[in-house]
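This is the structure I have questions about; it appears just below.
With one protein chain withheld, the remaining protein chains of the complex are depicted in position.
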Amino acid sequence: MDATVKSAHLTHEEHAPAQPALLTHPSAKYGLMGWLTTVDHKKIGFLYGLFALIFFLVGGFEALLIRTQLMKPNNDFMSAQLYNTMFTMHGTTMIFLAVMPLSAAFFNFIMPLQIGARDVAFPRLNAFSLWTFVAGAIILNVGWIGPIFGIEGHNAPDAGWYGYSPLTSKVFSPGHSVDYWIMGLQLLGVASIAASLNFIVTIINMRAPGMTMMRLPVFTWMTLFTAFLIVLSFPFITIALVEVMMDRNFGTSFFEVSGGGMPILWQHLFWVFGHPEVYILILPAMGIISEILPTFSRKPLFGYPIVVFSGASIGFLGFAVWSHHMFTTGMGTVATAAFALATMAIAVPTGVKIFNWIGTLWGGHIMMRTPMMFALGFVWMFMIGGFSGVMHSAAPADAQQNDSYFVIAHFHYVLIGGSIFALLAGLHYWFPLMFGRKVSEFWGKLSFWVIFIGFNVTFFPMHFLGLNGMPRRTFTYDPNLGWDTANFIATMGSYVLGIGMTIYFIVLAYTFFKGEKVKKDYWDGRTLEWSLDNPPPEYNFRVIPTVHDRDAWWYEKNHKEEIAKEQAAHAKAEEAHGGIHMPFGSIWPFVASLGLLIVAIGVTMFTSKTTPGIGPKLGLTLVGGLVTFIGIYFWSLEGNEGYHIHLDKDGKVIEDGHHDKH
Amino acid sequence: MSAPAHAHGHDDHDVSKFQIYVQIALLLAVITGVEIIAVYLPFAKWILVTSLVVLSTVKFMFVIFYFMHLRWDKPFCTVMFFIGLVLAAGTMWGLLALFGAEASLPLPT
Amino acid sequence: MQKPSPTLLAFGDIAYQTFSFPHDHMPTLHSTIARCARAAAALAGVVLLAGCDKINFWRMDGHQSTIVVEGPVAREQLDLFIITCWVSLVIFIVVGAVLAYATFKFRARSADDEHAEPPPQGHGNPLIELSLIVASVLALVVIAIPTMKGIWNTYDVPEAERKDAYEVTATGYQWWFKFEYKSETAMTDAKGGKTPLITANELVIPAGRAVRIHLRSFDVIHSFWVPKLGGKVDMIPNRANILYLKADKPGYFWGQCAEYCGDSHAVMRFRVIALDKKEFAEWLEQQAQLGRTVTPSIASTPAPRGQFAALRQFKENEAGITIAYDTEPLKAWRTKQDPEKNEDPALIAQGREVFKKNSCANCHTIRGHDAGGVTAPDLTHFGSRTTLAGGLLENDATQLRRWIHDPLAVKPGNKMHFGVGAMAGYVKKNDSGKGYTRNITLTADDEVALVAYLHSLK
Partner (left out) sequence: MSSHAATIDHHHDPSTSTGIPNKKLLMWTFLASDCMFFGALISTHLIYRLHPPAGGLDPKVVFSPELTSFSTFILLMSSLMMALAVTAIQKGNVKSCRWSLLTTIFFGMIFLGCQVYEFDHFVKDKNMTLSNSLLGTTFYTLTGTHGCHVAIGVLWLGLMYVRSFKVASDKGWFSQQLLHVATLLVALLGSLKVTLGLVHALQVTPTFGGAVGAFFGHEYIYIAITLLAYGLLAFYFARPRGKVQFNEANAIDVEGMGLYWHFVDIVWIVIFTAVYLLEYLP
């Protein structure tokens, strides 16, 4: 399946390293066990990407159902309940199960390569993040069993992606749907925080010699900022979710009016997380664009320090604007004004990025390949989305736009025209590196145009719909409000978009198996990942590179002799230190995540017993907790042990060393 | 106290570190005592609040800089922690200010 | 058939260029595609031209338009929006032009071009960047100033009008609105009992006068939005929000709940009717009365008549509004204020009995008719409203019958069917906590009588 598996050195049989008697590592390099126990950041990245793309198609399918329902007024294609479930799951899936993990796939796969590292700082923690993400995704979607098998009370979440209290309380959502939503997000939060801690340490501590912070590729910078945003914003939603959960299960009154609670508090806690979250979705995309534009313009990024700094200020300001989602909650004049101004301020650092991207194009030799098409599409579409964002920030005007299709238009422009376009660009861009094959230009560009046109036809009319008073989250509308035509056009557009996406992914899948094989450094890249063979070997770098310039690989290509000498010297030194150190695979992170899954199933699927004793709810929760504990315990006892490999001149592994401890 | 030096004969240093830790622990205990007494003193509320906040901050700083060795560690650790600390404090301040506003009064019951 | 315009041909050319690529020579395929692209572009042009009068959604002049507005609050918000539009548009055109120019100017046109020596590896120009930052800040100032003004102007009734402002309280329920006129009194019985005036789903306000609406919620968060009069403000439990609105002149306005509030959020609608001073006073006068009683002559025996559409199975999501009502809504509303000419007193009396018998009164209030429930819309003057079921259906005999026949088919999850709190609705929750049993069953006769009765409540 995975191309990394096929790489030459892995065909080499591994010697069973000397193991402590009872501490054998249930791990493998191949087959299912190989995937479950992998700690290789590239394989983990691949799995993230695979799951993310599957969920993107699921979310897209849900979107198409939404659009079908709205095709004509008073349509009865879907029931109201199903529709409400659909947009909730669509939003949640797209944000948490598609865009975030797809970004994480690139963080995992590309970032360590860009900084010249052999792996992330904590490989097993990385595996834990992956499997916990999968557990969260399962819990979030497990509610579909209800409607499909007709089980009462078990539905997929239907309280909207920001689950405003008190709609999520036991009174108004008596079934289990909201529990799935809470626990699903809770696990995804754990996964994201763990992964981000790992990325932060990796970027700060695992850089190759000479890779100073101000030489980091911009994508790596954006990874760092995104990781910061995640570790700093997710705690708020975690606590908020804990609070609703307690309200639902233990009769507390955080958001219960009868006990003196204020439902508005939920909105604050949610958006303190929620706004940074949207920058979590866009910063990786901006990073990808900042890699693609220079490569295809064959020029360094224009104004690198400012682009980096603007990323930081977007991230920082992102924490000071959360209430712009609450302009209509009657915060009072001063608060509204403060948040309106802070929100507008974000347009400045974002604009800086746009300007610098244009500066990068200026005077370049622009190669108009598929990734570049998507990247340019991104710049255009994101700009439009950004402008409607600024229109929202004018609070009195937002009173008319809030919760209307104008908002839907705004955020699909930034999310699809922004995040998704960039991620699709990134897939094409790094595909040759990841899998050693390349997507056909013709089909790539065709899919771009179909997607681009479909996207605009779908979402541009939504601006008009919103201004014409169409509220969002409505499963039906009357024919006398002037919304019919625009809705019909939007629906047709979404079908075109669907066709475009289908083309894109069929082409991608085809290329994965049958695409044209290409040589190393296919795009004539600038950053370190392109110095590797494709697909990159398990150990990434034969010799840890020494970095001399911001565009490290570009520099290497222009100073071949100097670099060759240097590398030879370093190779000797490394060999003297015992060769390349590789971590053992481990099953324990998977076990720990499995335990969390069991806990979540216990908490969500069963109701508390009224009679004393241990019911399935408490029972499963305890069992799950125990499994997690066992997982973590063995994980910590195992220690970060590994083995050494040695390479011959062609990069073939000549010997697997004995195990050692670090 | 000198900057971290790679001293080798470390015995006397360790003794002094031990002493420092104990002294700080004592100091923390004393400050706590002062705080507990302070709340019963008949001063204006703002004076008390300010002094409580200041005293707690002092305790806080002593723990992170000495017990948690920020003082001897690379400054980057301090930066890292303070990003979270400052952001958390700022957000708390923001939330309290928002809820302190008249518009946020809950309905009378 | 029209000929494709030159621009469209040019567009085809661009498409041709884009799809052709030096690296992937696919001569046969790509020229085919280019031809297709040209044809498609031409076709699109034709469709666009032909469909222009149909495709008119950019006029944005619907009943809930935020662009064609009828009150000062909405106008201020619109003006601000227009400013943001202009600023954005100008920036978009300038930045877009530069971007487009750069893209086309510096494009590699051939394989040779691509393999040419890399361009100078410049790293940036602080001066340009700084000036662009300053320019952005200036552009934002242009938006920020009217924003600040708008915030203070629209938050509450302006100081000068505050004394004169008319106050009402609106409360959101799943999924309808209650309107309370705390300053007006209404009769509760013939003996002179008084209560504040309460009505539902249609808010009547004085035109040309500032109105301050106190927003409350009974259950979850709702939002009160009448686009033509002004932006929305949320109705949040345990929070005292206010909304300032003003209608320029008498009119009939569409409103809708704008915060997702559960199953039937989409069909939680309402109307605002603005009346001039005199008519408003008349309306208040009428509303203060007890529910109208039509006394049957003793002789007449009630008999169902064929005046209603034969009961048909309504589809769940069927339109509930007619064109006539839609084009002249205010007129439609006025005609509703007077009793219908061909009333059947006997039928009405029978309806009143049915109403009593079926525990409708547990939830609904009809002042003077021994009905005092408070968890559902006040029906005292139900017959004088143009809409029913939260502004969803037109209040005519057919639709009313549709509603009372099977509320669930009209409004998913609605509380008249499932009951509110301890109050059972058409169905009752089983003691086991699982499933429901039927609580209210109406015969066809009952329904017809109820319709007559409810419509007599002017």
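Annotations for the structure displayed:
Labels for the chains are A, B and C, by order of writing; each one numbers its residues from 1.
Everything below uses one rule, namely that contacts are C-beta pairs under 8 Å (C-beta built on N, C-alpha and C of every residue); 3 or more make two chains touch, one makes a residue touch a chain.
Only a predicted model underlies this, so the values are computations on that prediction, with no experimental measurement involved.
Remark: the absent chain touches shown chains A, B in the intact complex. Taking the complete complex into account, A:240 is the one of A:240, A:462 or A:563 that touches the chain left out.
Although one chain is not shown, part of chain B still touches it, namely residues 1-8, 10, 13-14, 16-18, 20-22, 24-25, 28-29, 32, 35-36, 39-40, 42, 45, 48-49, 52-53, 55-56, 59-60, 63-64, 66-69, 72-74, 76-77, 80-85, 87-89, 91-92, 95-96, 99-100, 104-106, 108-109. One chain is missing from the display, and on chain A it is touched by residues 20-23, 121-122, 193, 197-198, 200-201, 204-207, 211, 231-236, 238-240, 242-243, 246, 250-254, 259-262, 265, 269, 272, 633, 636-637.
Operating definition for what follows: only the chains that are shown with their structure count from here on.
Between A-C and A-B, more contacting C-beta pairs join the chains of A-C.
A separation of 53 Å divides the Cα centre of chain B from that of chain C. Rounded to a whole number, the gap between the C-alpha centres of chain A and chain B is 36 angstrom. In chain B, the residues that reach two or more other chains under the touch definition are 104, 106. Multi-chain contact residues of chain C (touching two or more other chains) are listed as 238-239. Across the interface of their complex, chain B is touched by residues 216, 238-240 of chain C.
On the chain A side of its complex with chain B, the touching residues are 204, 228, 231-232, 236, 260, 262, 264-265, 268, 272, 319-320, 323, 330-332, 334-335.
Interface residues of chain B facing chain A in the complex, by the touch rule stated above, are 76, 83-84, 87, 90-91, 94-95, 97-99, 101-104, 106, 109.
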